[in-house]
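Working notes for the structure below.
All protein chains but one are shown in place.
Our next item is chain A:
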Amino acid sequence: MSTEPFPLDETMKQTLDDFAVPELSSDFADRVVAGTRGRASALPRLRPTRKPRWQRSRRVIVGIVTAGAIASAAAATGVLDELGIEVPTADEVWSAITFEEKSQASASGSGPVETLAPSSEGPTRIEGPIDTSEELEEVFRRVDDKRNIRREDRRDRVDQRIDRVIERRGAQGLPTPTPQQEQRLREGIERFRDRADTRREERTQERRDALRNTLEEEGQVSRDEIIRRDIPEGPGADRLRRFRDMSPEERRERIRQFRERRSGGGVAPLSQEPIEEAQPQTDPAEAEAQDDPPFPDP
């Protein structure tokens, strides 16, 4: 690029220089000054003034630390494939609620299915389709029991994972968070959990109200309605529907292929495997809550 002076021959220069400018109107200054009369003041800024750099930096650091904590949580729950992840069939989910005998599918080895201890079974027995409000509420109660167990288990694993990461970094001579930083980190995770729980609880209640209405209007609630998990529209929805329509064997095979690809290509990005979706989906509470993100591309 040329930054030399504008090269001009005399004729072109003469042409350009002839582009004269007329004088300003003689009363120009008066007009401008008159224009200020009754002029409204400038509008205030739409946004507040930027905070000092140290305050902005603090927010960035808190964000990074929180993101790191969430990443650790994601890793603890499946990203690194440290945990056994099995996707149960609908039969298995149902049997976990009703304590029925497991179906042949589950008995054929689709992985362990957690069931509540018999002592947690309430006085109401669930037999056949759910056609009384007592049975429906009993289902909800058992779902809540399982959900609480599962939630505590998840939290323990995340906490342990954070502990292990800190220990490992310390052993490797890498910087570790100070007790204050660690406390803030855990508080951040706790806030994140609380918000997620609140949202999940709201959706659960909405869904339960809908199921109560269904029972009232139709006289019964089918198994499929209880364990149905709506799939939000969006990228990957069709893929997830196909995945759910597969037989248990096909699903296991797809998961195995997915894990192979993942281990072959390094750790999958966190965004592809959020915390919740790495959980074993034997938890009927989560099935009911319908708030799990889609399973990653199997």
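The rule is short, and it goes like this: a residue touches a chain if its C-beta (ideal position, glycine included) is under 8 Å from a C-beta of that chain, and two chains touch if they have at least 3 such contacts; residues count from 1.
Convention: contacts and distances are computed from a predicted model.
Enquirer: Out of "RNA polymerase sigma factor", "ATP synthase epsilon chain", "Probable glycine dehydrogenase (decarboxylating) subunit 1" or "L(+)-tartrate dehydratase subunit alpha", which one is the UniProt protein name for the chain not included here?
Expert: The chain we cannot see is recorded in UniProt as "RNA polymerase sigma factor".
Enquirer: Considering the complete complex, identify which of A:Gln14, A:Ser133 or A:Ser247 is in touch with the unshown chain.
Expert: A:Gln14
Enquirer: Write the list of chain A residues that the hidden chain touches.
Expert: 1-3, 6, 11-12, 14-22, 24-25, 28-29, 31-33, 35-36, 39, 41-42
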